[in-house]
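Before anything else, here's the structure in question.
Every protein chain except one is present and positioned as in the full complex.
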Amino acid sequence: MKQNEGMTLIVKTVTRVSVWLIFLYGIYIILHGHLTPGGGFAGGVVLALGFLNIMLAYGRKYVEGWLNIKLMKDIESSMATLFLALGILGMSFGGGLLANFLSKGELFRLLSSGTIPILNILIGTKVSMALFVVIYSLAVLHIVKGGEK
Amino acid sequence: MPVETWLIFILSFMIVGSITALELKDLLSSIISIGVVGLGVSISFLFLQAPDLAIVQFLFEIFALIILIRAFMRRDYHLKEPSRSHKFLVIISILTLVSIFVLSINIFKLLPPFGQPLMETSKYYLDNAARETGAANIVTAIILDYRAYDTLGEVTVLFTAILGALTILHMKRHAKSASEDSNETK
Amino acid sequence: MTVYLLCFALLLVGVYGVLTKRDLIKIILSLGIMGYATNLMIILFAYKNGAIYAILTKANSLNGKPTGPMVDPLPQALILTSIVIELGITAMLVAMSIRLYEKYKTFDITKIRRLSG
Partner (left out) sequence: MILPFFIIIPLLAAFLITLISGDNDNWAVILSVLAVVSLLLLSVFAFISTQDQTLVYETGGWQLPFTICLVQDALSCFMLIVVSLISLTSLIFSVQYIRRKEPCWKYYALFMLLVTGMNGVIATGDIFNLFVFMEIALFAAYALVAYGGKAEEFEASFKYAVMGSLSSTLILIGIGILYSATSTLTMAKIAQVLPQKDPALVNWIGGIFLAGFGLKAAVMPFHAWLPDAHSSAPAPISSMLSGVLIKALGVYVLIRFFFNVMGAPAAFMQIFMILGSISIIVASFLAIGQWDLKRLLAYSSISQVGFIFLGLGIASPLAILGAVFHILNHAIFKALLFYNAGVVEMFLGTRDLRKMGDLRKAMPITSATSMIATLSVSGLPPFNGFFSKLIIIIAAIQAGLPVYATIAIVGSFLTLGYFLKVQRYGFRGENKIEKPEIKIGWGMRTAMIILAALCLITSVLVIPGIREVTLGPVVDVISNKLNYISLVLGR
């Protein structure tokens, strides 16, 4: 099927460069979530769209070769578990559930504001994995073309 | 031009776009019209000084378009002509909704007017969030510190939705038997 | 005031779609429209005349306090959550309608009626 082989050579070549820029932008948005607009969720969607770019350009077969969907699902649930674990740590070290128990640092610095960047990274990773798994599952499910009845 | 004028312009455009999307017969066109409405929301967020939301809404829009097109484009899409009872339903619901709209006009006058929110709780966040949490982005400070418990819920919602969607998509064992019994009933 | 009413009208367009449309995809799109209208409405409540975005920079703040007026940040935090919820419901509804299509070979809800009443 044509779908599995991806698009033309031009698209593939452009993707090879652009996808790294997309990933870079996603990571930038996640890491600077506490200083500039954006944050974990936005960055995570950007990363997922980067993965999607690879899948659309190179075809599903190529993605199946090197991406481990089971591993992605596991990363997703472990990120969620870590989020909850951080919340419980906040309960024991800070004042309550999900308390910000690390040092707040200096305003406008990248390494500041305690647990907020950590939570952003967790959310970003989780969202990117989750959304890609969903798109992949929707794409894999091939359905017999109906309507003859 | 003041913000309100721009917003009236964008909102009218969005209403027209939504009606177009709902009434068009062609599936691709209506999905694209919805995409345009979503971009309108994103631009309105920019006018309303919510850059975080504008980014997220824009990305959500791209994502939703891809999901919808990917899922539905190659499917067979034929609807039969609407029946008489359906036209009756359309008229009834339009009348009901218009009357709800007219009844609600006065309610919005009782709310604080546009551009003058009360901001009793939020004043505290604006003045103290940066000092207390160390985050310059106050929206981030709220979602990941003051109201981080909400974000735990949000992460769980996404987790549940993904798990649910995968559960629904990966039920292969019944696929054959169910299509058989759908043949039986027809 | 006018913007509130227009936004409410957009919401009602979505409700109209959910009530009267007969195919699954249009129903999903109508729910999307309702979601847009709700999110936009709550952000409209948060806008303050002449205010800027609620992000401190070195230019607009002094000792961690804003120097000028800023918009209400709390509704923005809520809507961020609400958009994610919408994304989740869209993914689930699309998955369900794909399975329904697989079973019934149609998107027409008047033909998808195995359950009585």
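Think of it as A, B and C in the order they're written, each chain with its own count starting at 1.
Basically, contacts are C-beta pairs under 8 Å (C-beta built on N, C-alpha and C of every residue); 3 or more make two chains touch, one makes a residue touch a chain.
Keep in mind that what you see is a predicted model, and the values were worked out from it rather than measured.
> Using the contact definition given at the top, list the shown chains touched by the missing chain.
Every shown chain touched by the left-out chain: A, B, C.
> One chain isn't shown here. Among A:47, A:99 or A:139, which residue touches it?
A:99
> Out of B:45, B:63 or B:125, which is the one that touches the chain we can't see?
B:125
> Residues on chain C that touch the omitted chain in the whole complex?
Within chain C, the residues touching the omitted chain are 11, 14-15, 18, 24, 27, 31, 34-35, 38, 41-42, 45, 74-75, 78, 81-82, 85, 88-89, 92-93, 96-97, 99-100, 103-104, 112-117.
> What is the set of chain B residues that contact the non-displayed chain in the whole complex?
104, 106-107, 110-112, 117-122, 124-125, 145-150, 152-154, 156-157, 159-161, 163-168, 171, 173-175, 178, 181-182
> What is the set of chain A residues that contact the non-displayed chain in the whole complex?
73-74, 77-78, 80-81, 84, 87-88, 90-91, 94-100
Methods note: only the chains that are shown with their structure count from here on.
> Does A-B or B-C have the larger number of C-beta pairs in contact?
If we tally the C-beta pairs in contact for A-B and B-C, the bigger total goes to B-C.
> Please compute the C-alpha centroid of chain B, do the same for chain C, then give the distance between them in whole Å.
Centre-to-centre distance between chain B and chain C: 2 Å.
> Got the chain A residues that touch at least 2 other chains?
Counting only residues that touch two or more other chains, chain A contributes 36-37, 39, 41, 107-108, 131, 134, 137-138, 141, 143, 146-147, 149.
> Spell out, as numbers or ranges, the residues of chain C touching 2 or more other chains.
Counting only residues that touch two or more other chains, chain C contributes 53, 55-57, 64, 80, 84, 87, 91, 94-95, 98, 101-102, 105-106.
> Would you pull the chain C residues touching chain B in the complex into a rising list?
On the chain C side, the touching residues are 1-10, 12-17, 19-23, 25-26, 28-30, 32-33, 36, 39-40, 43-49, 51-57, 61, 63-66, 70-74, 76-81, 83-92, 94-99, 101-108, 114.
> Over in the complex, which chain B residues touch chain A? Could you list them?
Counting only chain B, the residues touching chain A are 51-52, 54-56, 59-60, 62-63, 66-67, 70-71, 74-76, 78, 130-137, 139-141, 143-145, 148-149, 151-152, 155-156, 158-159, 162, 165-166, 169-170, 186.
> Within the complex, which stretch of chain A touches chain B?
Listed in rising order, the residues are 29, 33-39, 41-42, 45-46, 48-49, 52, 73, 76-77, 80, 83-84, 87, 97-98, 100, 104-108, 112-116, 119-120, 123, 126-127, 130-131, 133-135, 137-139, 141, 143, 145-147, 149.
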